[in-house]
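The complex appears here without one of its protein chains, the remainder shown in place.
When the chains are written out, they are named A, B and C in that same order, and each has its own residue count from 1.
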Amino acid sequence: MSARAPDGTGRRWWQSLEELAGSESFAETIKAEFPSLFEMARVDRRELLRVMGASLALAGVTGCKPAKSDDAVPFVNRPPGFEEGRIDHYATAVLTDGFAQPVLATTVAGRPIKLEGNPEHPASRGATSFLTQAALLDLYDPDRSQAPLLRGTTADWADFDAQMQRWGAAWRANGGAGVRLLIAPTTSPTLIRQIEQLKAALPKLRVHLFDPLTGYGADPVTEALGAVQPLLRLENARAVVSLDDDFLGAGPAQVANAGGWAKRRGDVPNAERIRLYMAEATPTLTGANAQHRIGVRPSRVPLLAAAIGAKLGIAGPASGLTAEEFGWVNSAAAALLANRGKALLTVGRHSPAPLHSLAASVNQRLESSAIEYLEPIALVPDASYLDLVRDIESGQVAALFMFGANPAYAGPADIDFAAVARRIPLTVHAGIHYDETAAISAWHLPVPHPLEDWTDARSIDGVATIIQPVVQPLYDTRSLHTLLAGFMTDEPPPDARAIVRQHWAERLADENGWNAALKMGFVAGTAAKPATVSPRPMPIEVQPPPGGIEIVIRPDPTIRDGAGANNGWLQELPKPLTKVTWDNIIAISPATARSFGIAASGEPASNRCPMIEVESGGRTVTGPAWVMPGQPDDVATVYLGYGRRGVGRVGNGIGHDAYKLRTAAAPWTATGTLLAVPGMAVVATTQTHHRLEGGEEVPFVPAADARYGGATDGESIYPRWNEGERAWGMVIDTDLCIGCNACITACQAENNVPVVGKKQVYEGREMHWLRVGRLYTGQPDNPGTMFQPIPCMHCEQAPCEMGCPVHATVHSPDGLNLMVYNRCIGTRTCSSYCPYKVRRFNWFDYTTDAPPSIEAQRNPDVTVRGRGVMEKCTYCIQRIRGCAVAADIDNREILDGDIKTACQQACPTNAIVFGNLADAGSAAAKRRASPRNYALLGELGTRPRTTYLARIEEGEEQA
Amino acid sequence: MVERALPLDETLHEISVDVGRVPLRFPARVPWAIAMVLSLMLVGLFLVSITYLFARGVGVWGLNIPVNWAFAIHLYVWWLGLGHAGTLISAMLLLMGQDWRNSLNRFAEAMTLCAVVCAGIEPIIHLGRPWFFYWMFPYPATMGVWPQFRSPLEWDIWAVLTYLTVSLVFWYIGLVPDLATVRDRARRRGWRVFFGIFSLGWRGSALHWDRWRRCYRTVAVIAVPLVVSVHSEVSLLFASGQIPGWHSTIFPPYFVLGAAFSGFAMVAMIAIVMRHTFQLGDLVTERHLDVLAKVLLASGLMTAYGYVFEVWDGLYSGNVHEIATIHDRFFGIYAWSFWGAVFFNFVPLQALWLRSVRRNTVLLFLIATSVVVGMWMERYMILTTSLYKDFLPSSFGIYHASFWDWSTYIGMIGVFFTPFLLFVRYIPSISIFEDKEVLAREHEESGNG
Amino acid sequence: MVEKPLGILAEFDNQDRLLDAAKAARNEGYRSLDAFTPFPVEGMSEVLRIRDHRIGWLSVIGGFAGFFGMLLIQLYVNADFPLDVGGRPILAWPAFFVVDFEIMVLGAVLTPIIGMFYLDGLPQLYHPLFSTPRFSLASDDRFFLYIDASDPKFDKESTRAFLRSLEPATIEDVIE
Partner (left out) sequence: MAQVFSRTADTRFRAIVLAILALSIGSLFVAGVYARSQYMTDVARTPLQPVPFSHKHHAGELGIDCRYCHTDVETSAGAGMPSTHVCMSCHSQLWTNAAILEPVRQSLAQDRSLVWHRVIRVPDYVYFRHDIHIAKGVACVECHGRIDRMPLTYRAKAITMQFCLDCHRDPAPRLRPRNAVLDFDWKPPADSKALEQKLVRLYKIHSPEALTQCGVCHR
């Protein structure tokens, strides 16, 4: 294949476990190679490493005396293909909301240590979202449930099978009367097929969907358009009008949408540039990246929709727009009309059906090529969660199987599921955690993580990926496929691989096709077919704006509905706009804040936010009030996902549970009142400073003539150091960065960056090597927002190096600002002198007593830093060195693109480019030559190797 | 007519007695014992603090990124500053032939020693891995790596070591003849052996006196530029960085003056206390205090000039970041440290224009105290206000001193006073023979005149 | 009192009388003279013709040694493992001189002090003079003139007589 492994040593792209499976010795291989993985949670790390037989660099930096000899433990039988320290890349996928996120899993000694995007996959093109990156940590989550539990006490699968056989027999007899499945969203063709078979076998069985991210009742999109899967094609869009649709925000389509958006940003001709009009009820990433944004109360959104519809001759005229709204509607509608074919009107997933209907009609009228409607990809349920509750209350449910669903936590507040569930004779919960729902179920069954199990799934464009395990299951789990199969047979159900293989039997008849699909990471030709939609005409009812405060309910920007709550990487990842970690806040506008006598959040010295209480329908939540620039007045936004009780040590008991404000009827909005309550909350934010800066750090250049005067290298009195044939450098295009944070999580995963917890972050000690600076311009009520990823600049004349008394940070001939942990004595002079403050310090020992399973994730090519040493972005030196060694071994040059830094590889918009500046042909050198190129704080004469491309200012409308 | 440093009715013998009795027949046992117990308790606190510090890591302090230097470093500067007065008084005034110094220099130097020891400890305990501090010295290691001599931190290590050694020997050779005096006054054998050994058998031979003088003056001549260089290097530890508020050429003189200023204040405080506790009123006369106060006033005004110029320098630079920092010092969240420094270092000081105040020990003591506090705030201000907001808003962060910051600092005060108390207890704390010299000269003058 | 004394010690009660006495002794032709005083007496060095400039030179030598010694170390370590530090030159003279200066000071201070004690023959805890009863006053308020027996002109009787002519407070023989 074209690309090489990032570290240059993996000669085996697309290598799949199947090849090993071919040989008889596969079984012994697994036994010899991974036994400790079964034990991992219990055995100590030494034991684990021994059996791994791999020399992992897990210990921290130690003193002068070299460690005494360790034990070397070879195999009894060396598994074929095993090579000490070899790095393999298996094509597979992880799931976001049931949709496949195609990845290449980097594994060392049988442990996946990093997920990269699959460059061959049409939907992602090698990029990943922060959710995909963080999915790896879920695999190693020490709080995963590890054995079946019967009423909370450890049971045996045998016990369950015995039960299941009795139930199965009975149900097959009565056609499955009263048996219900409550299942989280899934796109697995195998699973969907199994469910069909199940329903054939048990005609009376019904399947309900539980998805707190879309709502609890009927899906508005289906209502308006029938069962279809909308798919944005932003690469075809010239003008996009979004009514509260955060399509650049976290979610299964984030990578694809961001990729398409980026194709019309940066160096495209001004006429081809995407124009984004956003009307939103609360600030989102999409709004932050929109040129024309207004914040409106949620009750106004239908009105705006109607108004736009009117302009395009659909739906009746709308009256009562404010001047601002009127202006926005006019320019938005004008832009739509002016770009027929390349125009797009999109509405939020949570909007009522009539808006979806309207949007579809508008797009059809505009012959928009920027959106496709595909045949449904995800499971289409028989009924909704509300239907289920109704049936339970009417006593029709005898047995409820909940697969990945957690209604006890994520259900609406006006349904007390715990109480409801008591009316069901048999409740079975299958999930990755022993969560709130498991706690009230008769049976809890642990299910495997996608990385340790056979299954399949489809990405948002419908392309199917066969998900193969890249590690022996860590715990005694059982896949959903096997569980479902158990309904239909008396024999011990077949294992997941057999079921999946059987499902693909006709399409991938021969082993070659099967192996090819596994190696490629997806099944060619499975993209979803276009569906014809005829939007049901639905009147848009515009309610008069309710009195009091309107409450907007949104998934948390990082842990979303709460499923990610036990993931340290997600918890410590700053929310893109607020930069808050480990917590959810209640966002209110500056004006509203003033009316409650609350000062602007997060000015230094006030990481403490006043508490505020949101009340709706007699239910209240109390949380830190966050003054959010761009938030509409009299609107309070609360975020779901926190206040969990049953997810694990990381996620339990932090933040407040905003589900308390959610009603089954209106899961996304509510009306109520705000009440300032006494007390301050400590909010750990990584950017304490929120003043409106203007483009000092991120300058604007006019679209017409995109050049920036800023010199990269000032004059210096020092002779320039050796210009080798390798000069590593990075160029970041601020016009492409959407602030999604994928780079941060990718860096954290690649470089063993520790999670330090809320208190440390609050103290200003977060360890992320790369931060995404968030800058506001203009007025607080509707500011312009920009993002700027700031890694180490690798200055050619680095102030930090000058300050170090022991040569612990020095410069390499190829232009890296090296950090030698084991030489560092921790004077911290380097960080004091660093104008960019990109260095991080190990204030305590953050690494030694991590759980063994966390240590198993660590990258053996990166030193795990001990207490008292400085660390910082290394440009992923382990990848550079690995590639250089590989190149030197066969005496060749390093090709441009061979080396990708972790952040670059993850970035969905290619905002980050890394390469050899000495090679004029390299992508990095070309970018650096761009007239938009500028050095951050270049006037200090540090000659940074990391430079930026200025942001392009919105040109006048090209009507 | 010039006022005398010492009263004429004093005789040479009385000087020996006045001073000599302090070690031999200690006059103020009770207050001393109390002071000693207190300061030993502080030492205990210090030991507890650094034990916890070494066990857990520097994270026990309130440090973070960006403010990764705070108490340890600003106290290092502060202690060192206090120390400088001793050397300046004994060396510079000696060269300028200022007789009045002779009653002050001995304990001023002792104070210097104690302060420099504290200053030396601070940077070492602030290391992330203090057990590797020796990597800063050039020794042939099996690692084959050497220290990095471009680093201001490397400079400081050598500066402080040199300064400590020089202060020590300067103090000691000045002490030898007096130890001999006490040796000869002592009755108990233990004392005679003790002082006998440390006086190295000094006999006061004319030949020895001749060499001693040359030597003492040579060291004095060298000590003055040393003081200036040491604190200049301390200032370079900041000025070498590009951080706004640090990156300024005014820093070296600014720091040296501030150091002398705080030092003189410290000397004044100690002089007043000792004068009262040990009834040394005849030796540390009002005139001494008066002159000291004048010096304090002078150096204070220079420091004030430094403030003005620093602000002017920043504004004149036209650099947005410099100006932002200055604005921040005036109005930011650490403004208290700036205005505190301005107030305590400048306002009470002005009272010293009045002779009556200069001679009022209580007032002088209070003013000196305010100066020491003021300089403490200034050093704190220089560190935090520059670090917590430097260039990029995305990196701004705040610092709050933790409990362990304070406990380490307060404990360090004990580390300062314990050796000093031992000194006043067991060693002639005023230069006997130099006072005799002065007295003899005055007798002559009065005889002739 | 049979054996010959090491020398004779004459006690005066202030430095002027001592100076006169010393002058007289010089004029009388005595050369192995010494004086013991509680503080350095103005003009005594001139009277006794003490001119020892070695201290100053020692300081100069020590200073030079310190400066260039340290400079050599710095040059060596930077040549031994040359590393690119912030793009600064390998030989960063201005930076090196800072430490060189400190070590120069160190040398310039320590050598003359060590030299002084060496030349003085100190430490010398035991000395015959300490046996003479009143010598202890030399560190208090008495001034002593001492004529050593090694002086060619020394004679137990005549020297005693000469000293007595200077009307000292006391006269003592210094004996082993």
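Assorted remarks:
Keep in mind that, in the parts below, a residue touches a chain if its C-beta (ideal position, glycine included) is under 8 Å from a C-beta of that chain, and two chains touch if they have at least 3 such contacts.
What you see is a predicted model, and the numbers here were worked out from it, not measured in a lab.
Put simply, the hidden chain is in touch with A, B, C once you look at the whole complex. The residue from A:R233, A:K660 or A:R881 that touches the chain not shown here is A:R881. Taking the complete complex into account, A:V810 is the one of A:A306, A:I499 or A:V810 that touches the chain left out.
Mapped onto subunit C, the footprint of the missing chain covers residues 81-83, 123-126, 130-136. Residues of subunit B in contact with the chain left out of this view: 139-145, 183-184, 189, 192-193, 196-197, 201.
Within the entire complex, the positions of subunit A that touch the omitted partner chain are 9, 28, 31-32, 50-51, 53-55, 57-62, 64-78, 83-86, 722, 724, 810, 812-814, 816, 818, 820-823, 861-864, 874, 877-878, 881, 885, 888-891.
What we mean here is this: only the chains that are shown with their structure count from here on.
Once the centre of each chain is set as its mean CA position, subunit A and subunit C turn out to be 81 Å apart.
Centres computed as Cα averages put subunit A at a distance of 57 Å from subunit B. Subunit B and subunit C have Cα centroids separated by 30 Å. Within subunit B, residues 145-148, 150, 154 each touch two or more of the remaining chains.
Within subunit C, residues 81, 83, 85-86, 88 each touch two or more of the remaining chains.
Those residues of subunit A that touch subunit B in the complex are listed here as 63-64, 604-605, 607, 687-689, 691, 693, 696-697, 760, 763-765, 771, 773-775, 788, 790, 799, 802-807, 823-829, 831-833, 835-845, 867-870, 936-937, 940, 942. Within the complex formed with subunit A, the residues of subunit C that make contact are 81, 83-89. Residue ranges on subunit B touching subunit A, taken from their complex, read 56-59, 62-69, 123, 126-133, 135-136, 141-143, 145-148, 150-154, 157, 237, 240-243, 320, 332-333, 387-399.
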